[in-house]
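Following: one structure in structure tokens, then a few remarks.
A protein chain is absent from this complex, but the other protein chains hold their places.
All chains are identified by letter, namely A, B and C, in their written order; residue positions are counted from 1 within each chain.
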Amino acid sequence: MRIVMRPTATVREIARVAATIETMGCQAHIAREDKRTTIGAAGSPQQLDRDHLLALPGVQEILDTRMPFKLAGREFHAQPTTVRVGDLSIGGDALAVFAGPCAVESEDQMLATAQAVKSGGAHALRGGAFKPRTSPYSFQGLGREGLQILDRVRRATGLPVASEITHPEDVSAMVETVDILQIGARNMQNYALLQAVGRVQTPVLLKRGMMSTLEELLMSAEYILAQGNSQVILCERGIRTFETYTRNTLDISAVPLLKQLSHLPVIVDPSHGTGRRELVEPIALAAVAAGADGLLIEVHVDPDSALSDGHQSLTPARFEALMERLRPVADVVGRTM
Amino acid sequence: MRIVMRPTATVREIARVAATIETMGCQAHIAREDKRTTIGAAGSPQQLDRDHLLALPGVQEILDTRMPFKLAGREFHAQPTTVRVGDLSIGGDALAVFAGPCAVESEDQMLATAQAVKSGGAHALRGGAFKPRTSPYSFQGLGREGLQILDRVRRATGLPVASEITHPEDVSAMVETVDILQIGARNMQNYALLQAVGRVQTPVLLKRGMMSTLEELLMSAEYILAQGNSQVILCERGIRTFETYTRNTLDISAVPLLKQLSHLPVIVDPSHGTGRRELVEPIALAAVAAGADGLLIEVHVDPDSALSDGHQSLTPARFEALMERLRPVADVVGRTM
Amino acid sequence: MRIVMRPTATVREIARVAATIETMGCQAHIAREDKRTTIGAAGSPQQLDRDHLLALPGVQEILDTRMPFKLAGREFHAQPTTVRVGDLSIGGDALAVFAGPCAVESEDQMLATAQAVKSGGAHALRGGAFKPRTSPYSFQGLGREGLQILDRVRRATGLPVASEITHPEDVSAMVETVDILQIGARNMQNYALLQAVGRVQTPVLLKRGMMSTLEELLMSAEYILAQGNSQVILCERGIRTFETYTRNTLDISAVPLLKQLSHLPVIVDPSHGTGRRELVEPIALAAVAAGADGLLIEVHVDPDSALSDGHQSLTPARFEALMERLRPVADVVGRTM
Partner (left out) sequence: MRIVMRPTATVREIARVAATIETMGCQAHIAREDKRTTIGAAGSPQQLDRDHLLALPGVQEILDTRMPFKLAGREFHAQPTTVRVGDLSIGGDALAVFAGPCAVESEDQMLATAQAVKSGGAHALRGGAFKPRTSPYSFQGLGREGLQILDRVRRATGLPVASEITHPEDVSAMVETVDILQIGARNMQNYALLQAVGRVQTPVLLKRGMMSTLEELLMSAEYILAQGNSQVILCERGIRTFETYTRNTLDISAVPLLKQLSHLPVIVDPSHGTGRRELVEPIALAAVAAGADGLLIEVHVDPDSALSDGHQSLTPARFEALMERLRPVADVVGRTM
């Protein structure tokens, strides 16, 4: 925020504005440009009382250098956004369940998994062709070949497909072969990538960074929306804390908070959020009870031989059982499946 | 954890077990002693799927080499513990809901709140006579006078009362006036206090420290159990993270994890866990869906004039509405109210 | 903070004050008592512009319900406090180095260590008779016997002794046998204990909780000071973060920040702060360069057989080498040894 003083403002008036800003808990930075004095307020400008500042002698106007959640926020868009992918709606009455393996490993594996999760009740398929991994020596995904597999599997099964994009240059290839572009946690603040997916109309599934506040998540959504793509789904997938029993700490409060702050759909990934197969079901139930619009579940036909994340993947049988247990919970919170 | 192979196990079977352990995210260490091969699993043995390992060809048994939770752990006490306070059971089929103000402020306030929450369906009353506060200049509770008020209110309403203990010397006075001794988050590792409440038979409600791991919480329960008091209730109430939208980050995964690791009842405090009134209901629903044995809810007859925590307290009307919404969720996860 | 309205204040005036409080980033809680309306401001009352609020129509006065760092803060006590223990001053020009084992194990061990660290240049001895441990099954210290050993060792060597107190009841026994009462990280918010050590005149070494902000540390110091004991030394010993290479993350910025916020001496514990022997020296040098008034160093005559914390203890030879390396660093930042 920046306070523009009148050209006639006295030194005393300038000092008073600066002191008021400091009293309100920000740092004041006085700048003189040409004949004009402006006072920047750094720190947490949302703490400032604009009306009070505007009323001080010598103040001409207040410029917002920061406009949180202009497009992602509820204030400007009270109605919830529904993201549509073919027949599937995300953010409406019906829950949307994405299921599938962490990584595309082969066409056989993807087709078998897709058929299994479809029969178990999933509404969309997930699977990564590009896998960002901490180590350059870990399996990085099948790449373009993986995209081809996803394309053939979605045609064979009719399930829409969500898959992670890691490089701005891949946008044009990916929009041909997948239905939803996923931005992974590590890339949540990769602004070049956010802007690239903002320039197409394919829906984007934006995962919260493991180190990101909800405000930062919404600001990253804002990067996409600001480029013209309004089809953004937010995804809580756990944050990094000191607790080590779980891979991440799933922030369940993020669900009702994001729904309150934003009009965008909110889904939950209990597989990454816990990193433990046996916690997926109770956390999936909790997420729906808390108001989530959908779930992202890792399912593998043979978890013990999965190339990544097998320890947090469900078998198709266990996935189907989870869907059965979800139904009555969805029902009591007024959602359909 | 150590997998003991049968004497007849082949090299191929041994290698498969080792590979499976590695796939599950641990390191396998093969040891041959006499004619017997054993395979140690190091790292995070809690990630291992014991049933799966036990089912592999050649495996004879699985030994736990690490048993930190001797008394609090499931291994030694497979049946869930039910804590009984008069007619109330905590940890059985029925959910136990504790409701009441953060602090005892006056007899009128407590009696009015107690009657309101009882009529709303609460099973027990909460209210602090001793309030540990960050600042020595904040309201510290009514102390002994508060205990007398709690005693009169529980007699008048028949509701059992839980209240925080902060000083080992207060044990004898408190066991006369309250039904459940609460250990607050700041005192979770105050071992003098844990040992003092371990030497009586009054049930203890042990809240997780705001920066404590689940292992540390269970170890603190162990301090109480080791003194002879087996009536311990664990309480998840949020941990400290970088996120600032909520007062704490409620660790929903702690619920199923604690139930799996321990036989003790687990309840959730969505009031402290979120610090925001409007999040109490969705998080309470989520906690029950995730398997919690009960809830601890702040209710105040006049939240806006509460001496502490008013911003996270429900009115009696809102509490009653919450109880109504909880009922069907409890029902679908097989719990009664 | 609480705004008291005039008895004649209109509903419109009350509403305006409440709205102003909200605009300034706090929550307003309107309370009516008798004929008087007061408005509580919850959240971060330090953000509020008192002058602005006082100037609103209908406002009579503003009561501070919170006065951060009244006694611990620089504003009320601009001159640095020097804590004196016999000939030793902590907080003056000379650095104060406390050295010794984590735990008192035997008289031989303590005497040998004390002589070694004295000859290496230490100014005071550290050693715990009461050891708060996460597990009730770990070594908990020699207790009263340990205190007797410390007493004999300080008489034999002339070194003042700092030792941890864990129970309010131990104050009278400890002030007879040790020179400085240490409050450990786990007990930083054990207010019963803080008040107990506040009621004697023995200096207190207050360690920052592993989960505590600097504000909370200073508030805990305030608990001691408010009871009348002005001899408090603050100690940074690392906080809990997601990083696992080190036992804790030593917050080096805490040193200049605490010196700026408070008049109390600030020392650093690189042994617990890093948990790794090879990091003690570089972090000790860094702490002195950043302005610390002293250090707390774990030294053991035989680290590999130490009953606790051996992996972070220096040998006497390595301690002596560290003292040699510290001297020129102390010199260039204007401190003596």
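Quick note on the criterion: contacts are C-beta pairs under 8 Å (C-beta built on N, C-alpha and C of every residue); 3 or more make two chains touch, one makes a residue touch a chain.
Just so it is clear, the structure is predicted and the values come from calculations on it, not from any experiment.
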Touch criterion as defined above, residue of A:I62, A:A226, A:A321 or A:M337 at the omitted chain: A:A226
Touching residue (missing chain; options A:E13, A:E216 or A:D304): A:E216
Of C:A15, C:L111 or C:V329, the one touching the omitted chain in the full complex: C:V329
Option from B:G25, B:G40 or B:G184 whose C-beta touches the chain left out: B:G40
Absent-chain interface as seen on subunit B, which is shown: 27, 29-33, 40, 42-43, 65, 211, 240-242, 244
Touching residues on subunit A - with respect to the absent chain: 27, 29-33, 40, 42-43, 65-68, 70, 132-137, 166-169, 186-187, 189-193, 210-211, 215-216, 219, 222-223, 226, 240
Contact set of subunit C toward the excluded chain (per top definition): 211, 213-215, 239, 241-246, 249-253, 255-257, 260, 273-279, 282-283, 285-291, 304-306, 310-311, 328-329, 331-333
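Please note the rule applied: only the chains that are shown with their structure count from here on.
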Chain centre separation (subunit B, subunit C; CA means) in Å: 30
Where subunit A and subunit B are represented by their mean Cα positions, the distance between them in whole Å: 31
Rounded Å distance between subunit A and subunit C, as computed from the means of their C-alpha atoms: 40
Sites on subunit A at which at least two other chains make contact: 241-242, 244
